[in-house]
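Excluded from the complex is one protein chain; the other protein chains are retained at their positions.
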Amino acid sequence: MQTNGHTRIIALLNGPDRPGLVAKAAGWIFERGGNVHHADQHRDGEAGIFFQRLEWLPNGDASAEAGEFERFAADELGMRAQIALSSEQPRVVVMVSKIEHCFHDIVLRFTSGEMPGQIAGVISNHTDLEAATRNYGLTFHHVPVTKANKDEAEDRQLAIVHEAQADLVIMARYMQVLSDRFLKELGCPVINIHHSFLPAFAGGKPYHQAFARGVKLIGATAHYATADLDEGPIIAQDVSRVSHRHGPAELVRRGKDLEKTVFAQAVRWHLEHRILVYNNKTVVFD
Amino acid sequence: MQTNGHTRIIALLNGPDRPGLVAKAAGWIFERGGNVHHADQHRDGEAGIFFQRLEWLPNGDASAEAGEFERFAADELGMRAQIALSSEQPRVVVMVSKIEHCFHDIVLRFTSGEMPGQIAGVISNHTDLEAATRNYGLTFHHVPVTKANKDEAEDRQLAIVHEAQADLVIMARYMQVLSDRFLKELGCPVINIHHSFLPAFAGGKPYHQAFARGVKLIGATAHYATADLDEGPIIAQDVSRVSHRHGPAELVRRGKDLEKTVFAQAVRWHLEHRILVYNNKTVVFD
Amino acid sequence: MQTNGHTRIIALLNGPDRPGLVAKAAGWIFERGGNVHHADQHRDGEAGIFFQRLEWLPNGDASAEAGEFERFAADELGMRAQIALSSEQPRVVVMVSKIEHCFHDIVLRFTSGEMPGQIAGVISNHTDLEAATRNYGLTFHHVPVTKANKDEAEDRQLAIVHEAQADLVIMARYMQVLSDRFLKELGCPVINIHHSFLPAFAGGKPYHQAFARGVKLIGATAHYATADLDEGPIIAQDVSRVSHRHGPAELVRRGKDLEKTVFAQAVRWHLEHRILVYNNKTVVFD
Partner (left out) sequence: MQTNGHTRIIALLNGPDRPGLVAKAAGWIFERGGNVHHADQHRDGEAGIFFQRLEWLPNGDASAEAGEFERFAADELGMRAQIALSSEQPRVVVMVSKIEHCFHDIVLRFTSGEMPGQIAGVISNHTDLEAATRNYGLTFHHVPVTKANKDEAEDRQLAIVHEAQADLVIMARYMQVLSDRFLKELGCPVINIHHSFLPAFAGGKPYHQAFARGVKLIGATAHYATADLDEGPIIAQDVSRVSHRHGPAELVRRGKDLEKTVFAQAVRWHLEHRILVYNNKTVVFD
């Protein structure tokens, strides 16, 4: 891991709340001549858990100090620390089916430099987006999925993700359910975009459900994928106003804009190391 | 029903879609020298239903012409018409418990002249808001409700609403479930405000449910009350952004502002004769 | 102009308000066996102007009936009518500089079939987006613009637009001011996206202006281009919440999402023939 004089350390801490955590962590950095750029914390009083995000420019070698801080957090603060360096470019694998709006939107954000990370490959169960993927200069993996070959297909997907050394998998409207086994063996988080304001309209065809119920707002929800479909920790949500004039097709069209921005927001927050998960919820230090 | 030269007729029409409905209705008004102020229509293509709202200044007596139009709509258009005159001030009975924000907000909108209607009485199962009600110059009816006296209490409520000649009952965070029998015998619609973005978090303590699920938006929903609690036709909804920093108490506080504006919006639309109900949904000609 | 049995006629009418306009127009269509799909109207009481949008499926040849209706509107209603057929695919020329987010977003909406129109060419004063344009299968015209060659460059742009038989020009963050002469000789409307909530922060560097003023919301505005820069009729606007934490660079990044959706919304409304302009304002029949 190569670092230079501009590399910042980012630490996401969580653990049992106790007095002096802020003072000790800040003191540790200050003593080593570090310059804190951002600091934010949260305390869940009921659960008795303390959360903190620290981002600082160390005086010495970032990589070495990051390791020392992780041990300090565990030994002195009793906190679990996830550490990242600002010089890293997290590697992201995109999973997609045929629906293309989230795919193009998120890829363009990476290629234009808007996202702090890099796309390490695209996996699809269809070939519709193969040409577009190659036009973007990205590697395309076609992994067809059927009821019969599901296990085998997931094996191939796992191999691709592992070979790509991915830090994150994102599902840009990938229309297949991921198995419990897949999520366990993956070794990195998965972000999914669901086209409704969860927990309303979980499951399939949410815009049709929304139309049938006559709601006046439609939504989109980005969440970490878990074995319980559409039940994972929510990262970002947004809604848009609709009326009786909008049939299911129009809701689908309007929903696309929500899906794009909510999905991108969640992916960005993750890549900027702003999200902590606990009790099936998220703390987002935005 | 007293009318004068400025009284407008408002007609809400619905029925099977067929060619020429707009032409015939507009032609009927034009032939009698009427001046259409607003006209809006909607066509549910799947259900084959046509909806229209017409508001016009008749050349002659509004009350007489309103009756003629109703017969014309039934006989010539095959449409059901709900007719109102702009000179009417619909009579509204407010039901409330102890929670006061929606109560004050909606009453002040009536007393300041912002609402096209008048409050014909306040019913509460508690006495907390008795003094405030009288300060507003309104009649207060205390009807305690217990499990044991529920039927009897509803009889008293029905008598009060009927004696007040109410055109509408509004539940400003009234914390008792209305029975099927009550709704049937009431003889006028009921608007309720639910403190969540329905259908998410139906039932009790929605803000606690929202907190537990970790949603990033909280909402409020105004709907017509039906025997199926929280399942009635949705009139208006809105949401507000929240974060991990907001505990249930803070969600409750933030939700109050949503509840006030969403509730008032729904009551206003109803009093302005802008809402048609079908298939457990609403068409709102806003 | 080729039409078939599914071609709908869309008429945008405006003119002096007088009794019977709705009845006469609807009657005319009904007599010819037409089936009205959508109808919406607006009356500016102060200005005494009536606006209407009618969309109907004619019984006979759409092209012929469209012409007849235009004459009927002028002769019998005293209204100016803009007529379109649903079978037409309006031709759009895109002008762009180096900033790419609006460009990709709008082009992808056309190529994916989300927009009812077709791109007839891309003009840029830079070559940065030449390869991307060709990847989309579109024609790229490089027209460098300097102070010295401004007139000549506009001549070339005019020639390109005229040769492309464009119905609309859209400025996807095109960073040059269009001259009065250019707009007059263009012969079709121009839609521009401005990166602020107009009329706040007109002119250059609006996000820096917004940061300096310390506003809590940033916005984007799509408007028809006129000789008075940033003063044309507003079509669509939206805003996004920001805080003291967001410096100018972050405002720029967040603004991009607003610009994309607001721009696309305005272009879509125009292509669907939903916009009427009067008194430097728009009526949008959405």
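Here the chain labels run A, B and C in written order, and each chain numbers its own residues starting at 1.
As a convention for this text, a residue touches a chain if its C-beta (ideal position, glycine included) is under 8 Å from a C-beta of that chain, and two chains touch if they have at least 3 such contacts.
What you see is a predicted model; the values in this text were computed from it and never measured.
Q: Pick from B:104, B:126, B:142 or B:162: which residue touches the chain that isn't shown?
A: B:104
Q: One chain isn't shown here. Among C:42, C:126 or C:150, which residue touches it?
A: Of these options, the touching residue for the absent chain is C:42.
Q: In terms of residues, what is the contact footprint of the unshown chain on chain A?
A: That gives, for chain A, the contact residues 19-20, 22-24, 26-27, 29-30, 33-41, 43, 241.
Q: Counting contacts across the full complex, list the positions on chain B that touch the omitted chain.
A: 100-101, 104-105, 108, 112, 114, 135, 253, 256-257, 261, 264
Q: In the complete complex, which positions of chain C touch the hidden chain?
A: Missing-chain contacts on chain C: residues 42, 44-46, 197-201, 213-217, 219, 233-239, 243-245, 247, 279-284, 286.
Here, only the chains that are shown with their structure count from here on.
Q: Specify, for the interface formed by the sequence copies chain A and chain C, whether it is same or different in terms of residue numbers shared by both sides, with half as the dividing line.
A: Mostly same residues: over half of the interface numbers shared.
Q: Hey, how far is the Cα centre of chain A from the one of chain C, in Å?
A: That gives a centre separation of 36 Å.
Q: For chain B, which residues are shared contacts with two or more other chains?
A: none
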